[in-house]
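One protein chain omitted, others in place.
By letter and in written order, the chains are A and B; residue numbering begins at 1 in each of them.
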Amino acid sequence: MIEIENVHKSFGALEVLKGINLTVDKGEVVSVIGGSGSGKSTLLTCINGLEPIDSGRILVDGTEVHAKTTDLNLLRRKIGIVFQQFNAFPHLTVLENVTLAPRKVKGMSRRDAEEIAVQQLSHVGLADKLKVYPNRLSGGQQQRMAIARALAMSPDYMLFDEVTSALDPQLVGEVLDTLKMLADDGMTMICVTHEMSFARDVSNRVAFFHKGVMAEIGPPEQIFGDAQHEETRNFLSSVR
Amino acid sequence: MFDYTFQWRQAFRALPQMLDGALVTMQIAVLSMVIGITIAVLLAVARNSGSKWLQWPAMAWVEVARNTPALFQIYMAHFGLGSFGIYLSPFVALLAGITFNNAGYLCETFRGALRAIPGTQVRAGRSLGMGQAKAFRLIVMPQMFRIAFLPTTNQMVWAILMTSLGVTVGMSTDLTGVTQDLNARTFRTFELFALAAVLYYCIAKAVMFAARLVAWRLFRY
Partner (left out) sequence: MFETSLSFNDILFLIRGAGVTLSITILAVVGGTLLGLLFGVLRSHVSPWLTLPLVFVLDIFRSVPLLIQLILANAFQAIAGLQLSPFVTSCVVLALYTSAYCTEIVRGAIDAVPVVTRRAARSLGLSWGQDMTQIVFPMALRVALPSWIGLTLGVMKDSALVLWLGIIELLRASQILVTRLQEPMFILLITGAIYFALSFPIARLGGRLEKRWQEND
């Protein structure tokens, strides 16, 4: 379970998160939508401790992320994250990209790590690209590799930060299909996304962020059919 | 105009000795590069660290290495340390001088390479549970060495050329030292040093060629 309690976060004078409260249960898929600069991406990097927070707290399975005593490297093993930029490691093959962390962080043997990697890469449809370097892959393939790389650490939670935003339109579908598959497998996910149809069809709940505040949250039918806030309706009509 | 008979045969007879000298030259150059690269990485990390106590000494090293002659640096190791009762042999003084020089120049090369690696790479590594040091070693360093490979190769050639300066502090076993020794006995200055020049040229070209092979094997991406 991820519990976010009254989290505030500023970059200099700019307050990007103004008291966020959100609880995500095991097996739940929460989509976060909202305009750019609404703080939704920052929230994800706070959850895995890449960004410090100013006040409030975030608990992952009861462990406080920003407590001084928390071993972040250990905690991050159970929180996978995939970014907008694919962040493939260019000097490693697809297989090596995926086996790196299991081997060097978890201390797995090469054989065990490769077994898991092949399994995950097949899952995202890259079984035939094992020995290829990332620069030979399309953006969609690189992004699917990044997903397999995160999954190879067998995380309990997956965070997706606008994973389709840097992709050519015709490549968006393949990555969204991978996310859907994950959701069907019961993965707990928080997806910051601009893909409204994905948010509607896949998530259990949809949260709408506006200017650092979570203006509204509810099941997709409510947000897309019967939004309570004017800001939500404005946003949705602008992206349609 | 030429009131002089060239005696190439005499020079060629010295070839085996000079090839032995070339081996010593390569030894010094390779050693100075291995140690120099190691120090350069540490200097680059120190210069990019937040701490003033690390930044300052690293910056001083780099600026002195780049703004004084290599020969001066060798003199410092050989003569200068004498003031403190430390007397380095020509070999060690030469090695120390060239290493100091290599480290200074390579530090700047590596820093340039580091700037070319996006910060998101480290972020991705950290997200997978790597500590700062592990992310640097596994993700940043390999990419840094690739970007810096060509300038590093050039520095290697420089190191080879710099070994010739050893003769000024009494080095007599490297290629220039051996040549100078033979010269003192036979006075065939032009022939002997012409042969040495050819050898240096071949070594420099061989190193460039080898580097290209290594790059081709190593950097498949």
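In the analysis below, contacts are C-beta pairs under 8 Å (C-beta built on N, C-alpha and C of every residue); 3 or more make two chains touch, one makes a residue touch a chain.
Just so it is clear, the structure is predicted and the values come from calculations on it, not from any experiment.
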item: Omitted chain - touching chains that are shown; value: B
item: Per the touch definition above, residue among B:Phe136, B:Phe149 or B:Phe190 touching the missing chain; value: B:Phe190
item: Residue touching the undisplayed chain, where the options are B:Gln17, B:Thr68, B:Thr120 or B:Thr173; value: B:Thr68
item: Contact footprint on subunit B, counting only the chain that is left out; value: 1-4, 63-64, 66-72, 75-76, 79-84, 157, 161-165, 167-168, 176, 189-190, 193-194, 196-197, 200-201, 204-205
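Rule of thumb we're sticking to: only the chains that are shown with their structure count from here on.
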item: Mean-CA-position distance for subunit B and subunit A (Å); value: 47
item: Touching residues (chain side subunit B, partner subunit A) in the complex; value: 118, 120-121, 123-131, 134, 138-139, 142-143, 146, 220-221
item: Of all residues in subunit A, those that touch subunit B in their complex; value: 48, 50, 73-74, 76-77, 80-81, 83, 85, 87, 89-91, 100-101, 104-106, 133-135, 146, 149-150, 153
